[in-house]
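For this view, one protein chain was removed and the others were kept in their places.
Lettered A, B and C in written order, each chain numbered from 1.
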Amino acid sequence: MPGGGLHVEIDVLSAFFLLPVFGLSALTGLYGRSYLEDGEPGTASSWLHLNLLTAAMALVVVARNGLLFLLAWEIMALAPFFLVIFDDRRESTRHAAWIYLAATHLGTAFLLVMFVLLANLAGTSDFGGYAAVLRANPTLSSVVFLLALIGFGSKAGIVPAHVWLPEAHPAAPSHASALMSGAMIKVGIYALLRMLTLLGTPPPWWGWVLLAAGAASGVLGVLYALAQHDLKRLLAYHSVENIGIILIGIGIGVLGLAYGNPTLVALGFAAGLLHVVNHSIFKGLLFLGAGSVQHAAHTVELEELGGLLKRMPWTGACFLLGSAAIVGLPPLNGFISEFLLIYSGYVALLLPTMAAAAAGLITLVAMGLIGGLAAACFAKAFGIVFLGAPRSSEAEHAQESGQPMLASMVILAVLCVVIGIVGPLVVSALTAVVAAASGLPVTEIAAALNPASGSLAVAIALFTALVVLSALFWAAREWRLARAGVRRAPVWGCGFGRPTARMQYTASSFSQPLVTQFRLLIANREAVLTPDGYFPAAASYASDSGDPFLRLLFAPTFRWFRRLASRLNVIQHGHIHVYVLYVAATLIALLAWASL
Amino acid sequence: MTPGYAIDAMLIVAIAGALLCLAARPRQVLAMAIAVSAVELGLAASLWVTVLAKSHVTAADDLFFVDAFSTFHLVVLCLVFLLCSLFAWDYFVDGGEFTLAVGTARRFGALWLGSFAAMMLVLVSNNLGIMWVGMEATTLLTAFLISLHPDRLSLEAMWKYLLICSVGIAFAFVGTIFTAASVQEGLGADALLWTRLAAPEARLDPTLMTFAFVFVLVGYGTKAGLAPIHSWLPDAHSQAPAPVSAMFSGFLLNTALYCILRYVPLVRRALGSGFADHLLVFFGALSILVGAGFIVFQRDAKRLLAYSSVEHLGIIALGYGLGPLGSFAALFHTLNHSLSKSLAFFAVGRLGQRYGTHDMGTLSGALRTDRVWGLGLLGSLLALIGAAPFAIFMSEYQLLRAAAREGAWLVLVLFLAAGAVVFITALRQLIDMAFGDAHSSMPKARNASSSILLVVGVIGLLLFLGLWMPPWLGDAIGRAADAAGARL
Amino acid sequence: MTPPHLFAPVSALLLAPLFVGVINRTKAFVAGRRGPPLAQPYRDVWKLLQRGAVYGEITTPLVRLGPVLNLATLITALLVVPFPGAGAAVSFTGDLIVLVGLFALGRFATVLAALDTGSSFEGMGASREMHFAALAEPALLIALATLARITGATDLGSIYGAITTASWVHDAAALALVGVSFLVLELVENSRIPVDDPTTHLELTMIHEVMVLDHGGPDLGFIQYGVALKLWIVGILLVGIIPLYGVGAEFALGAALLGMAALAVAIGMIESAMARYRLVTVPQFIVGAATLSAVAFMVLLV
Partner (left out) sequence: MSAMPALLALIHAVGLLTCFALLGTSRIGACIRFLSVQGMLFSLVPIIAHDDGFTLRVLLLAGANICLKGVIFPAVLLHLRARAGFHREVEPFVGFVASILFGIAALVVSLALARELHPALSHAPFVMLQAAIFLIAIGLFLIVSRRNALIQIVGYLVIENGIFVLGAITVVETPLLVELGILLDAFVAVFVMGIAVFHISREFGMADVDRLNTLRG
């Protein structure tokens, strides 16, 4: 191939990231088999591009040559385009596809600069060569770090480069969204980590940048998610949030490297990496669940759904587990990684260096806020979709999805539980990967991780106690009720006799208090028609949460460019005399310049 | 046969074909075009092999001279003509109201092969005067190809093309004269022989070479469509029949650029490397920016492609201005651009025939109504806006590397910015053209296997070159790049 | 230590309802009534456990899971909460994270149970609960963080074990601030006045009560017992930062119990003295608490 060898290599880090790539590809493939009706136009090509995406992701992860990496990266960027535009009859879908490809191309521009810079200084496009130059030249490393953060961050979905996620994920078929959100954006994280391994010892401010980016993405992501009433958009924004969490972890780890504190390094990277896997599990699960909902009720508009748990118990159960996991509730896998992260926060707190302590505090605040808001968001998502009474006839007549779809969801759900239960083992299993990512010796990492896994072991014991207790109470209650008797009755409606499904609390109203409180950040447009008079004719509340960054930053910039460019029109006015004059003028100008 | 005759043969075959066309029936004309360009491609290939073996070939007592640089262009030229002729068959034979009357067909054939011959003359001539003659000839011959179906718009476009380019070419001749005059010791009648001028012992007067290059740059630059003297280009491209537009963008512009490039080594020798390179970089960057700017608000598909040609010619010029690595990238880019741009014009032309317009608002849902050419449109435009893994991505990457190596960071950033603007805006149009809603009235197209072959072949080639450059090709382009810098 | 480690959980299980009783009795006393006997909460729970249950028509098993899980999480949480002078039953690095996690789990279960009924009242309650909890969680984390920074320990047992008069001498300001924010959290987490009025009868103004509106029988019993336990737990976290070892380890237990009683009375006083905030001002109340802890932390850093 032009200008580069075909150098591939699998080390622990690559192998680690290959897990979600291949695992999720297999499961989504299984799911998609029955999700897509055959004979529907574009089905075949969607399979082609799904596999192309998998292959490209794998190639990116194992590539050790700049040009090869770039090629694989671009294929990985192009393949999903055709997945996003699958349902191409809808204008919104085409728009989403455009946003997606435009965003990823802008990211690539930065990567091009980075790789060109490196290739010229190193004289080779081999990663080894890069490392050699970078270690020697700190300024260069800082430049490369920033370029990499922007370039790879746009793929991972770091605010404000996240704008494509909430457009692309809802548009794509659900299993494709699952793969993109579960695996593809993680490849962005992988690339960032890979660059970090080449960059040499980081100055503290890298850690701070990562931490800040992570905190921003995490908090804003979950806030925007709260404002959504389209299930898949909501999930997309949660991907932004979780990428934020991962980045916080990496940021802590980098700070640890900068301050020479192995414990921080180990905990930070471990938390980030473990969350990579966890997120790909439960986010994959949730997207598949959303797919089943769409398949059954033909919509993912929250206000149209409800009461699906009775109609699709398996899907509901899996979705519930997924929600609990992503919120970070014990004893599921989400809790393990967030435990590590908060734990590292506390470790940082106790450090004498003021900066480190501040970083610890920031981590705690961010994680606390994210945790609470995420809980609110998924209480809403699950509660509105699966509980209560159906809000539309489609939801009324929803059917449970077929075996293959259930199978892949159940597998993922089980994984959520299992990783949670064997958390300590998982943490100590991470040692090698963390060592590879951080460049510290394995023994140090292991030493730093041991207490954490120890604590987790105790925690797990507590959770078993919890489970036993709940079982106990449940049994007791049932035993009691068996004699005291159970009645069913309509719920309390303040005396109103005939409650209907439309009278239930809606998604918008559920999140309205929080949305209003953070309206400054969410900046979503509300159209409120408040009831007035004794017999109000109509009252309505509609909220449109188009992405603020897209609406207030990128779209205006784009329009400005258009206006600027259309000014050029004046030179192409169609008068041949003046065209000839251009030729003459250019000639004279050049002659003048040359004779100077 | 000795290679020298290959050159003569190429010219003779083309001219003979042109003359024969004057007495042929339409289908014969189109068949003739295909046959001739196929033969020429063969000859060019054989010539290429010999040149790669023995660095250069001369014929007709030094009147003709080809080195790796010109043979590379020859091969691309023949390739483009072959593709265009193949497409012309589709376009004219079952093109509805586009089918040719006998007179028109003969005129088309004669002019088509005539301009083919003229371009070859430009590429093979060693005498700068003859090169100029050939260039002027292409202008005069292609003028009536634009208004093959004369109507107001095509006549307007044709007149603009004719007048502006003639004036430009006239300036180029002034440049040629200055070059000849700048030879201090009298080479006598050989004062216009490139081989003599480029020879190490030739001493050229700096002042005159300065003026000469300025005139040449402006003169041939007008024909090559460098901004800001590209004004004729969008009109001509949008009004000409699709095969002609494809040939214009596919190679006519490159021929003009080739002429400029022939002067660059002379200027380098006379004035050191700075002067010419800076001018190339400047005009290249300017063309990129202007092209990108105009692409942003285009409505007409063919005009969009025309401005994209301005941009890409700018890229190529920029490359030549950026040292050996840049020249390599520029040459590779020439090949990629010619292939993808021709295909793009084919697709737009065919779809235009079906939709009866080139307005991108109306021209939507191509993939639904016409899978083959819809695919062609999608593939070629994706390639043109620089999406990987198409070959253009690779040549642009190499260009960036060249820019970085020269330390031209400003240019690099401008290039990337313009590229991003083009990508984003053109993609918006492309998505609706390819995937949008089609008129329900539009019947599904049934395409000849030849056109399927054309589309798949070209896209395949672009993908192949994007993923893997065969060593021999890389070597050949490298040799061409050296020849371009007269590092013989 | 002299007293067995199980002292903390056992005492909580036994005394938590009494804590509620004291609060109610105080309120009654201030209002000039005799008020219910101190043992009333025990009776209520016992009575409820005897009852049968009524479930909404469209509910799923989730509605039954909520109270059970909530109670279970709180009892589990008891195991990591140290009792001054007795320490915690279980104590390990990062147990405070587990504590927060358990609270979150219990809350999540309760909220889902509420949403399961499909009643708009319970939806409203759930929404508010989640809203305030989302703000309370960071507040709790920061408060604990400040304590950790002061004591240099990362498990509740050692943190509370290490708070001595000496640390008060050093970081009086910080500890005081943390104390205040704990008090606020005590009121918020358990929806007491001025955040929420557990005794109101107007659904639209309720938070916690309206969320459990449609629970009855044993479930309600579980819930009320849970409320008592949670009051106790946060109360312990508050009382624990008072350096009771100052009076000597042997008196610590008694002193702590006295402290709890005092806290109960204080809460009663507050409930009698203050009016309920309007819902929109509640978030500011909580954020204020979080800010206090954050300020405390800053005080430590500089």
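The working rule: a residue touches a chain if its C-beta (ideal position, glycine included) is under 8 Å from a C-beta of that chain, and two chains touch if they have at least 3 such contacts.
Keep in mind it's a predicted model, so treat the numbers as computed, not measured.
Colleague: Write out, one label after another, the shown chains that touch the chain missing from the document.
Modeller: A, B
Colleague: Out of B:Cys21, B:Ala59 or B:Ala157, which is the one that touches the chain we can't see?
Modeller: B:Ala157
Colleague: Of the listed residues B:Thr50, B:Thr207, B:Ser273 or B:Thr362, which contacts the missing chain in the full complex?
Modeller: Final answer for the missing-chain contact: B:Thr207.
Colleague: If the hidden chain were put back, which of B:Ser85, B:Ser115 or B:Gln239 would touch it?
Modeller: Of the listed residues, the one touching the omitted chain is B:Gln239.
Colleague: From the list B:Ile130, B:Leu271, B:Ala417 or B:Met442, which touches the chain that is not on show?
Modeller: The one listed residue touching the chain not shown is B:Ile130.
Colleague: Give me the chain A residues in contact with the hidden chain, please.
Modeller: 569, 572-578, 580-581, 584, 595
Colleague: Mind listing the chain B residues that contact the chain we can't see here?
Modeller: Residues in contact with the chain left out: 63, 127, 129-130, 132-133, 136-137, 140, 143-144, 147, 150-153, 155-160, 162-163, 166-167, 170, 173-174, 177-178, 180-182, 186, 188-189, 191-192, 205, 207-208, 211, 234-235, 238-239, 294, 297-299, 303.
As a working rule, only the chains that are shown with their structure count from here on.
Colleague: Taking each chain's centre as the average of its Cα atoms, which is closest to the average over all protein Cα atoms shown?
Modeller: Central chain is A.
Colleague: Name the chain whose C-alpha centroid is farthest from the C-alpha centroid of chain B.
Modeller: Relative to chain B, the chain whose C-alpha centre sits farthest away is C.
Colleague: Could you state the distance in Å from the CA-based centre of chain A to that of chain B?
Modeller: Spacing between the chain centres: roughly 45 Å.
Colleague: Centre to centre, by mean C-alpha position, how many angstrom separate chain B and chain C?
Modeller: 79
Colleague: Under the definition above, what is the set of chain C residues touching chain A in their complex?
Modeller: Touching chain A from chain C are residues 49-58, 60, 62, 64-65, 68-69, 71-73, 75-76, 79-80, 90, 92-98, 100-102, 104-105, 107-108, 111-112, 115-124, 126-128, 130-131, 133-142, 145, 148-149, 152, 154, 203, 213-214, 217-219, 222, 279, 283, 294, 297, 301.
Colleague: Hey, which residues of chain A end up touching chain B in the complex?
Modeller: Residues in contact with chain B: 1-3, 67, 70-71, 73-75, 77-78, 85, 88-89, 94, 97-98, 101-102, 105-106, 109, 112-113, 116-117, 119-120, 558, 561-562, 564-566, 568-569, 571-572, 576, 579-580, 582-583, 586-587, 590-591, 594-595.
Colleague: Which bits of chain A are touching chain C when the two form their complex?
Modeller: 306-307, 309-310, 320, 324, 327-330, 335, 339, 342-343, 345-347, 349-350, 354, 357-358, 360-361, 364-365, 367-369, 371-373, 375-376, 379-380, 382-384, 387-389, 451-452, 454-455, 458-459, 461-463, 465-467, 469-470, 473-474, 476-477, 480-481, 484-494, 499, 501, 503-505, 509-514, 517
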